[in-house]
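Omission of a single protein chain aside, the complex is shown with its protein chains in their original locations.
Should a chain be cited, it is by its letter among A, B and C, assigned in written order, with residues numbered from 1 in that chain.
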Amino acid sequence: MTSKLISLSEAARRFAWDGMQYASGAALPVGSDAVIFGRELLRQKHKDLHAIFHCNSQQLNLLAAAGAVTKAECGFSALEVFGFANGLRRAVENGQLALEDYSNLSMALRFLGGALNWPFVPATVNIGSDLQDRSAFAPDDYPARSKIPAVVDPFTGREFGALKPLRPDLAAIQVTLADPTGNAIMLGTEWSRYELSRAAKKVVLIADAIVDPACIRQFPNLVRIPDIIVEAVVHWPFAAWPQGSPGMYDIDESHMAFMNMALATEEGTAAYLREFVESYDDLDSYLDLIGRDKAKALSQGSSSFLLDPYRRWILPPEDVAGLAAPELAA
Amino acid sequence: MTSKLISLSEAARRFAWDGMQYASGAALPVGSDAVIFGRELLRQKHKDLHAIFHCNSQQLNLLAAAGAVTKAECGFSALEVFGFANGLRRAVENGQLALEDYSNLSMALRFLGGALNWPFVPATVNIGSDLQDRSAFAPDDYPARSKIPAVVDPFTGREFGALKPLRPDLAAIQVTLADPTGNAIMLGTEWSRYELSRAAKKVVLIADAIVDPACIRQFPNLVRIPDIIVEAVVHWPFAAWPQGSPGMYDIDESHMAFMNMALATEEGTAAYLREFVESYDDLDSYLDLIGRDKAKALSQGSSSFLLDPYRRWILPPEDVAGLAAPELAA
Amino acid sequence: MSAALDYSRQEMMAIATGREIRDGELAIFGVGLSMLAGFFAQANHAPNLRSMTEGGVYGATPVGGLPWGIECNRISSNATSFTSALDALGFLVASGRCDVGVIGAAQVDKHGNVNTTGIWDGEIGPHYRPPKTRLPGAGGANDIACGAKRYIIMVTHEPKRFAERVTYVSSPGYLDGGDSRARHHFVGGGPSAIITTLGILRPEPGTNEFVLNGWFAFSGIEEIRANTGWNLRVSPDARLIPEPTAEELANLRKVDQTGALRKK
Partner (left out) sequence: MSAALDYSRQEMMAIATGREIRDGELAIFGVGLSMLAGFFAQANHAPNLRSMTEGGVYGATPVGGLPWGIECNRISSNATSFTSALDALGFLVASGRCDVGVIGAAQVDKHGNVNTTGIWDGEIGPHYRPPKTRLPGAGGANDIACGAKRYIIMVTHEPKRFAERVTYVSSPGYLDGGDSRARHHFVGGGPSAIITTLGILRPEPGTNEFVLNGWFAFSGIEEIRANTGWNLRVSPDARLIPEPTAEELANLRKVDQTGALRKK
């Protein structure tokens, strides 16, 4: 297969549009999420997004704070130990964003159901609670039977719930390693990136590093996303920053807190966008923004040994540049 | 956690009983299946088994030929390029074994549904065919609505099928590598071993090799079966023989054909049982039975490079012996 | 030229099947003939074919001969990804994503329904009973028949294999014909062709009854009709199917290293 390596801006130009169902956050709130793709969506002024985030992450927090999201579906909408997601919270509280609540399992099940193209997914969770009875998307429907309607088990006659499968228009999935055609390895929990990669109509990979295909053939059991379902590969180290990517870099604790604080207000968000979204021109200036020393320190975390078996196959930046998909280069 | 390494005979003594729902065959017909566990079930004279095999393998073929199986559920009941499974075929044709037919996807979905403890699994396959309409377990029920009854999608009012989840009493799962507490790595396709490991009430691992736990901590993303769901670990090289185990050993083509030919008749089966089931006393004499030269040749197949990253952690037999679970040793 | 090329009927069937597969498609093959046809297509005219096996083996091409099964070393030794049955047959096939599948048949009927489960002495009757001859079962073929955008049935052309109605529907074709698939809401489109050792049958628009669409250089309409267990109609555009080119044969034989298809 031919190389699918394209630039970040090209990926957003080709695959994103206003109003799309956009999925990311198939990673946990502080972990492997393609936060950089959210920054790019804002640089390209996308709006009216319908965000499908298994969990909120700094990406959704940022997109919501900037007013780019009108609908969102989530299992968890905070930032774990970093507290409430101030940007998302503000957008929900002021009514600008309708947030449909599910749980962390039901979001995964909805990706599973989308991947299988099922009409519905049986639910033994979320039922009997306001997750079933209340819908932000259909506020007048109470109990909200359009959200998680009842389904009767034909074996016992008992009533359970039926979840609506998810088939997002676009998923930007952060992975640790990918080869140029889009075979990807994730280190750390998949959360629901595997199911999402099959549920989404189009998948763009955002990879911390590009590896030689020989790495893929040595570890096919680690290749949980095969190239045949991938549209494009973007090489972008520290794509999850300030979040962490196990094996690659740790969480940037101070920027996590700083960013969330900024997103709590409109003014803070405007400043954040100026300084950390619109400010860089390329990967180099992005890494300068993080700070080269800090980036280096974050790369030497306690999980970096997880990357050791694959290091020798990681391609240096100049080789990656040479592999850009020919029809799109220049 | 403490070691769960026990002997093959001990594993069958502790976890098997006549009449149990026994699952294996979560591997393909010519691949990673714990064929050795089937041999042991016959050595211990188990009978009246309800076999849950995603696909038939030489294990089910043997168990059925020997008359140890009265019910079976399968997605595919032959031996791929090696043709019909003569032992299973004979047992079905003479009415001694009721074989309930599903497909290769619906068996996987039924393991998935068992793992989730769902009341039923939505089916968009198997419906509209005799897989739905005919039941060997309920022969008078036609169309067999007890097998894959209709379920109504509450979102559209359309009818689909409902598959019965599987929760086998025992699964003997062949894995490439395991540590003494039961963290396991599979090389090659999982087929449905992952889902089965969660669906079964008890799981016994049959591992080609035992590795140091450091291997597990180096490759946690490869550990698709964690120790917390495993009852016991049996170390048994060539457990899948004459089938293959990717990375470990290739298919023994001549024995595949020889075995299947033998199982075609009662006499041939009796001879096979004498020579290849009751004849060995331990791992050493089992390997002699295969033939040391042949075993060596089979280990040098074209996929053996898949094992390279893990070889240095494989424990030598004497170390494995020393790690036997203390409460069961002697 | 045909005599000069010296190819077998099975080779013609594999090449005719391979010609149905287009470059870039997402395709699923089973073991044996189906895999040979598929990998022939990849070697011949579809280099960007995205193929998989039912076991979730991706990016592999057979090494050292025809694989013994869909996970053996001959297909496992150069894969780019190993996942699972749920992934390949569920996420990629039953979902409706897969463009084309190739399945075999012990018995096929005029609406393209396939039996791979058993041979009974007559009808099964209302009370289910074991077959006189047990066959391999549905395997992944049922899932391909329900989910793939289209699929091709490969079958040896013999009267006993071509029935008015199969005794047991293992994999649904067009069921009772017409739009009778619609009541099950299958995402898959149904069988696009039955490719045999004698020719090619395709569904007639509307009725979805299979009619003769082509014969091979070594066969003909009458031979085909005589070997078909229903009153096979001939499509107005039925034609002689071009013989394999030397290049096609060479590409097929690169895949069929052990000559499985040359034996008959």
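Points worth noting:
One rule holds for everything that comes next: a residue touches a chain if its C-beta (ideal position, glycine included) is under 8 Å from a C-beta of that chain, and two chains touch if they have at least 3 such contacts.
Since this is a predicted model, take the numbers as computed values, not measurements.
For the chain that is not shown, the touched chains among those present are A, B, taking the whole complex. Screening B:189, B:221, B:243 or B:260 for touch with the missing chain picks out B:221. Across A:48, A:130 or A:278, the single residue that touches the chain missing here is A:130. The chain omitted from view is touched by exactly one of A:30, A:51, A:116 or A:234, namely A:30.
The omitted chain makes contact with chain A at the following residues, 27-32, 54-55, 74-82, 84, 88-89, 92-93, 95, 98-99, 101-109, 112, 124-131, 134-136, 139-140, 142, 144, 158-160, 187-192, 194-195, 244, 246, 250-251, 253, 256, 301-303, 305-306. In the full complex, chain B contacts the hidden chain through residues 1-2, 115-117, 119, 179, 183, 198, 213, 216-217, 220-221, 223-229.
Here is the rule we use: only the chains that are shown with their structure count from here on.
The central chain here, found by comparing per-chain C-alpha centres with the mean of all protein C-alpha atoms, is B. Centroid analysis (C-alpha atoms only) places A farthest from chain B. Computed centre separation for the pair chain A/chain C is 40 angstrom, with centres defined by C-alpha atoms. Annotation for chain C: residues 82-83, 90, 94, 185, 187 touch two or more other chains. Shared contact sites, meaning residues of chain B that touch two or more other chains, fall at 124, 158, 160, 187-188, 305-306.
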